[in-house]
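All protein chains of the complex are present and in place, except for one that has been dropped.
Letters are used for the chains, namely A and B, taken in the order the chains are written, and counting of residues starts over at 1 for each.
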Amino acid sequence: MRGIIHCLGAVLRTKLAEQMAYRSHFILSVLLLVAGDLVVPFVTLLIYSSGASFPGWSMHEALLIQGVFALAKGIAFPFFFGMVGTTLHHVREGTFDLLLLRPRPVMLMAMLTGFDPDDFGRLFSGAVIFGFALSGMSQPALGAWLQFGLLFIAAIAILCAVSLFLSGMLFRWVGSSRVFDIFDAVTSFGMYPGTIFAKSLQNLLTYVLPVGLIAFVPATALLGRSGLEALWTLVPVSLFLLLGAVYWNRMLKGYTSAGG
Amino acid sequence: MIEVRNLTKTYMTHERGHTLREVARNLIRRPMKEITAVNNLSFTVPQGEMLAFLGPNGAGKSTTLKMLTGVLHPTAGEVRALGLTPWKQRREYVGKIGAVFGQKSQLLWDIPPADAFYMNKAIYGVPDAEYRATLNELVDLLEVGDVMRKPTRQLSLGERMKCEFIMAMLHRPQLVFLDEPTIGLDMIAKENIRGFIRSMNRQGVTFILTTHDLEDVEMLAERVIVINHGTIVFDDALSGLKSRVGNKKSVRLTTETAVPDLQLQGLRIAERLGPLEIGVEIDTDLLPLKNFIREFNDSYGIADMEIQPIPIESIMKELYLENAEARSEAAVSATK
Partner (left out) sequence: MRRLAAIIRSIGFATYKEWAAFRSHMAASLLVGPVLFLVQVFIWSAMFEGRDTINGLTYSQMLAYYGVATLIHYIAFDFADWNLQMLVRSGKFVTFALRPLPHWLFALSQKIGHRSLALWIEVLPVMALFIFVFGVNLKPASPFWAIISILLSFLMNFIVNYCVGLTAFWLVRAEGVRRVFLLLKDVSAGVFLPLSFFPEVLQKVLFFLPFQFITYLPTRVYIGDYELAGIRLSIEQAVGLQAAAVLLAGAIMLVLYGAAMRRFTGVGV
């Protein structure tokens, strides 16, 4: 464990130095991520200001979901999601073997080399939306905050698992940047109140493909709208994460035995 | 065919720091520095010549090449090539020249070279009959009849390079620029490529070659221009390069007793291969070979010996270094 933290520290340092060397690039890329995260909330804002609404959801409540979504990305993306890009690049160029030569677990190496400090910028956009949303509603109780905290960790675990699935897919589906589009499309279900979807789809999005748990369920907990039974969702989350890790390792094995 | 006069290229670059403090300071002020990449080059290349540009990394070779191909404007000086000024009549000029880059492929990675050839035919506006005739000739010469119908990514580097050559020669250019054309190839592939270049050259095509591979130079070039720090330090036939360093021999010998570090005119101990085995360089004008052998046999007892001419690599090394020394000496005297 200490070794891992040591590695992470070293990677963090070099990545930051790299970003400083191209600081204008760094600032702009943070700006881009912030702008990207603001698109859907902006659209939500425009829709609400034209008089329409999600039935049973005020604008601030709807924005709260999108704020939580951006915050979860802000923590999960720097650490985990970069590995998708790393795998994409290294498998396409045939340089993934370099990671296999390191005396550390390959999954860890893939995550470390993909570590991307730019993505912390999303914490900013997330905080802005989140703060704005909270300002327009009554303050949540302490219990709601605790429940939210637990579910938020689960949300990060889901994003980690999704990163593993997408990255694993790229061992076979060489060089396809379309995985990012697939990610955006599939997770877009998670940016809106789950109640707008058909009941069967809601269940699917909670227990099978748990994108509803990234933002909708934690936000509902913060709004005090869900009881403790929401914590049961932690079970499918752990399963999903486990499945992600197993899938990734299988795909890696397939890749290495095929000889690149 | 090519006439170059006083060709000069300078540009400004930012100085970029390495430490965090330098980087932080650069946020405020970015110091500029003028670099002279090419300084006052003049030479001519007659039709049908095979000319090699040599020089260490960053010497100004590729800048020169870019100006000769018209993709870079010089700061000063003139170039006339094929009756045109490359950068002024660029479109017309590039339609008449060819270029092969060892590290920048023109082929399309996922489709067979044959398709990419066809694309270039359209771009260069080669008439059908001429295209077929040229393609057949080149394909026969390079023996890539089957190869060119396979997707490029499946080809070996050697096969790919052959196809790069076809791609560059389809419009029958009279002047062809080659940049590291044999980089990374195995011996046989290198031989094939060199053979091809020679036979094209016999048909009258002028080749201008930049490379670090001295074997390319020995096998191909009639004339060598060595550039260092943006200026020409040598321009002559390859044989001239060899005689330039004097009559030197490289000798490897095994002795019965160890040879100490001795000072002897015309002799330099180049390397110690073992306690009783050394490599030396001898300037035979100062130290005739027979004297050397007699002296060494008397003093240390020669057990085994191998005499060779100085390899071209050491000549080049000397040439690059000699020039650097001259420069630093000039710099020192300038500050005095």
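In this section, a contact is a pair of C-beta atoms (placed from the backbone, for glycine too) under 8 Å apart; a residue touches a chain by one contact, two chains touch by 3 or more.
Note that the structure is a prediction, hence the values are computed from the model and not measured.
When the omitted chain is restored, the residue from A:Thr95, A:Ser188 or A:Ser238 that touches it is A:Ser188. Between the chain not shown and the residues B:Met1, B:Leu84, B:Met119 or B:Leu287, the one that touches is B:Met119.
Of the listed positions A:Val43, A:Val208 or A:Val235, the one in contact with the omitted chain in the full complex is A:Val43.
Chain B meets the missing chain through residues 11, 63, 66, 69-73, 87, 90-92, 94-95, 97, 99, 101, 104-106, 108-111, 115-116, 118-125, 151.
Counting the whole complex, the residues of chain A in touch with the unshown chain are 22, 24-29, 31-32, 35-36, 39-40, 42-43, 46-47, 49-55, 173, 175-178, 181-182, 184-186, 188-189, 192-193, 196-198, 201.
Keep this in mind: only the chains that are shown with their structure count from here on.
Chain B has its Cα centroid 51 Å from the Cα centroid of chain A.
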